[in-house]
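Presenting chain A:
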Amino acid sequence: MKSIELIGKGKEMHGRAYIEVMPDELENAIKKLKENGFNHFVMLSCIDWLEEEKFELVYHLWSYEVKEHVMLSVRMNRNNASMPSMSHLFPQIETYEREIHEMYGIEFDGNNRLTPFLLENWHHAPPMRKDFDSEKFVGKLYESIPFIEEDENEGI
Partner candidate 1 sequence: MDVMGIAIKVALLTAYAVIGTCVGLLFMGIGRKIIARVHNRVGPPFYQNFIDVAKLLSKKTNISHGWIFDLALLFSISGILLTLLFLPIGGVQLLSMEGDAFLVLYLLAIPALGFALGAGASGNPNAGVGVMRALVMMLSYELPFIITLIALMIYYDTTSLATIVRMQSINGVKSWAITMPPFMLAAFAADMALQGMLMEQPFDIPVAPHEIASGPMVEFGGKYLGSLMLYKAIALVAETTLFVDLFLGGGVVAHGNFAFVINFIVWLALIFLLFILSILIAASFPRFRIEQAFGFYWKYEAIIAAISLIWVYILVIK
Partner candidate 2 sequence: MGLYIGDKMMKYEEWSKLAIKVSKASLWMLHFCTGCGAIEMPPVMTSRYDMERFGIAPMATPRQADVLLITGYLTVKTLRRVIQVYEQMQSPKYVIAFGSCTINGGMYWDSYNTIKHLEKYIPVDVYITGCMPRPEGIINAFIKLMELIDEGKARGWEKYQKYYDKYKENQRRVFNFEIEGENEEY
């Protein structure tokens, strides 16, 4: 596949190219792909590998010329996770980074708009992390709010 040839590593996975890169190689890899026809940035996704204490960011790119989907995977430590922002390469990455910052708590250096985005008034742990116990949270918040019972004696 063209992208694997360009970067020099990676493998084919379900018809797509899957390339693992180091955080410091990422910028050059995206730049190289962009210059060689992979000019559609599809999306940025994130996976929480709780057991391995890692976050995995996946940058999806697409080339209209060779009709090829490439996934650039980069891993980082789970504690104080941070990555350099790629929004200067594709401006739309900024919005994905905002969402991932809000949902996973990953810092993106160089992105100035990491403000509250989708959640209003949220001040708990980032909810998409695997150590965020959603069930327990629901029990503590939603189930603890009381029903409003009418006082039978008073009537309305």
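Heads up, the rule we're going with is that a residue touches a chain if its C-beta (ideal position, glycine included) is under 8 Å from a C-beta of that chain, and two chains touch if they have at least 3 such contacts; residues count from 1.
A word on the picks: all candidates are chains of the complex that A comes from, given by their letters.
Computed from a predicted model, the values in this text were never measured in an experiment.
**Q** Hey, among 1 or 2, which one's touching chain A in this complex?
**A** Candidate 2 is the one in contact with chain A.
**Q** Over in the complex, which chain A residues touch candidate 2? Could you list them?
**A** Answer in residue numbers: 105, 119-127, 132, 134-135, 137-138, 140-148, 150, 156.
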